[in-house]
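Take a look at this one; I'll ask things after.
Here the complex is missing one protein chain, while the rest keep their positions.
Letters A and B name the chains as they come in the text, with residue numbers starting at 1 for each one.
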Amino acid sequence: MNNQGRTTRIGEQADAQHKTFTGARALEANEPLIFEFGRNDVTGVDIDAPGAFTARLGALAREGAPDLPGLTEPEAVRHYVRLSRMNYSIDAGLFPLGSCTMKHNPRLNEKMARLPGFADIHPLQPQSTARGALALMDQLSHWLLELTGMDAVALTPKAGAHGELCGMMAIKAAIVARGEAEQRRVVLVPDSAHGTNPATAALIGFEVRAVPAGADGLVRAEAVRAALGPDVAAIMLTNPNTCGLFEREVVAIAEAVHEAGAYFYADGANFNAIVGKTRPGDLGVDAMHINLHKTFSTPHGGGGPGAGPVVLSGRLAAFAPVPFLRKEGDGVALVEDRAATQAFGRMSAFHGQMGMYVRAFAYMLSHGADGLKQASEDAVLNANYIRASLRDLFSQPFGDKPCMHEVLFDESWLKDTGLSTLDFAKALIDEGYHPMTVYFPLVVKGAMLIEPTESESKASLDLFCMTMRDLALRIKRGQGEPFHSAPHFAPRARLDETRAARQPVLKWTARKPSVAAQ
Amino acid sequence: MTIRYSKDHEYIRVDGDVGVVGISDHAQSQLGDVVFVELPDVGRKLTAGGEAAVVESVKAASEVYAPVGGEVVAVNEALTDAPGTVNEDALGAGWFMKIKIADKAELDKLMDQAAYDAYLKTLG
Partner (left out) sequence: MRYLPLTQQERADMLARIGVAGIDDLFADIPKEKLLTALPDLPRRKSEMEVERLMGALAARNVAAGGVPFFCGAGAYKHHIPASVDHIIQRSEFLTSYTPYQPEIAQGTLQYLFEFQTQVARLTQMDVANASMYDGSTGCAEAVLMAHRVTRRRKAIVSGGLHPHYVETTRTVSDMAGDALVALPPDVRASEDIIAAIDKDTSCVVVQTPDVFGNLRDLAPIAAACQAQGALLIAVFTEAVSLGLVKPPGAMGADIVVGEGQSIGNALNFGGPYVGLFATRDKYVRQMPGRLAGETVDARGQRGFVLTLSTREQHIRREKATSNICTNSGLCALAFTIHMTLLGGRGLAELARVNHANAVKLAEALARVPNVEVVNRSFFNEFTLRTPGEAATLVEKMAARGVLAGVPVSRLAPNAGLDDLLIVANTEINTDDDRAAFVAALQGALAR
């Protein structure tokens, strides 16, 4: 008789409080730090010792090897794979983080970026041996200019904030060239702006003057005119703005700014809403950075690397930093020497984020002019679809009207429920979603900024909206109590940020046993 | 001993020529858990309304302005290690600095307890 049979009934409901010996919860490991299990005498890289030679280090050889633990390959792979499983990602689910643009990252782009002809070339090898790379940068530049309606591009900035710095430096250089450096020291920034805008202006010595937005979340040309004067160097305006709205008076604002002898810097963080629909250059913009990691889908990578090329109008083009591309024969050459140019300087070593250019280039080729426009339209359509699906239960700070690629709610609908935007966001985690952007923009109390992007199917949006509605209805029925302590099912419960900031522990040390203390 | 408040929610408790400066209980509750306090050097001369210190919580940072002008004669070093004291006892052990008041007339521009309480009500 076969004696291999065994019970297949599922038994009683497991106790949620059940403690495991390892601290793991099935697929979710309780992973130590490499310093807690690596060994200093272990290495996962086989290196043949060199033959005898006479060292040329002078008197500067170090004593002994660095104090760093090593892991063999199987240990290292397991460690980092286990860590990865504690992360949410766009590949795993809807990532509606407003203003961050978490769209799908095509794997073709990764494949292209790893071609040896792009990944394995040195920034300072002879230009004659990197013609294909220069041609790609040149073509990418032309496409960025075509899409923005601008005259010149500085490719090198390494992220959005860095691009902002580059654009504002070009403006400052232009003002210095006009001999107005002493006079024009003020930069206008709407109070809804992202914090990088005032930080950037202040970094290069400008004073920041706030421009209040109107009750509808939009900046009025009239308010800008009132703030303009002979002391103003520039305005920094995000368009579409941080509330997800297109600045309707942008053309009048640009005209007023130019009339006053100032420049118009546009924060291009939300350019993805308008690609193929309108062009910043046509609206009067003088400088704008483009987040390749948002609009053109280079992966966010857990917080970088990004890329922030800056497009410039004819008024600023001459001041673009080195290196830049110049036509030479039937190709292009990199101009790296600042002498004999009006370039204001250099943003970083070498030529910027080539790896990101390649990915953005593949994205643009794949989409084409028609696909890029469709992507913008779908992004806006998806955001408005969410707005339409939630408008009866959630509150909108500026009333129910069309938004661009992201829809903004506030927390007034939570009034008297005892729950906050934060609680709601954490409840979404238990439902399997990354929360939307919360508490940004600062001008809206308890802001919830939702950006679905064009990557979501209608079915995905429907499920998300039903989830949002269910959570809201539970709150309205007085069943929101569990949300105070959400998330319940994430790898960690809410973390004590006060403790982290009051007694900062910023590296692992052997002396201080870690709080894990298992 | 009298206490006066500024519109920026600093208080000054006056004792002779010296005033003890800190942030009001309302201010600490608005900030949330205080995690860091940057204090001025002793001997620094402050003007009324000028930046005197910085107070940080996890999600916010705020300048602390001198409610009146004068010279810093002492700072509360204990806050460096225990910034949470500002939350626990803003008006007492959570004080920031002592100022030798330059011009006592400046105190008249500040609010007394009743006026400050009324002011808080207007903030909703």
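Assume a contact is a pair of C-beta atoms (placed from the backbone, for glycine too) under 8 Å apart; a residue touches a chain by one contact, two chains touch by 3 or more.
Owing to the predicted nature of the structure, the values given are computational and were not obtained by experimental measurement.
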From A:G5, A:P116 or A:G478, residue that would touch the chain that is not displayed: A:P116
Omitted-chain contact residue, chosen from A:R178, A:K277, A:R326 or A:K476: A:K277
Per the touch definition above, residue among B:V42, B:A61, B:A78 or B:A118 touching the missing chain: B:A61
Hidden partner interface residues of chain B, rising order: 35-36, 38, 56-61
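One rule holds for everything that comes next: only the chains that are shown with their structure count from here on.
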Chain centre separation in whole Å, for chain B relative to chain A (CA means): 38
Touch list for chain B against partner chain A, complex: 33, 35-36, 56, 58-59, 83-84
Chain A residues within the chain B interface of the complex: 439, 497-498, 501-502
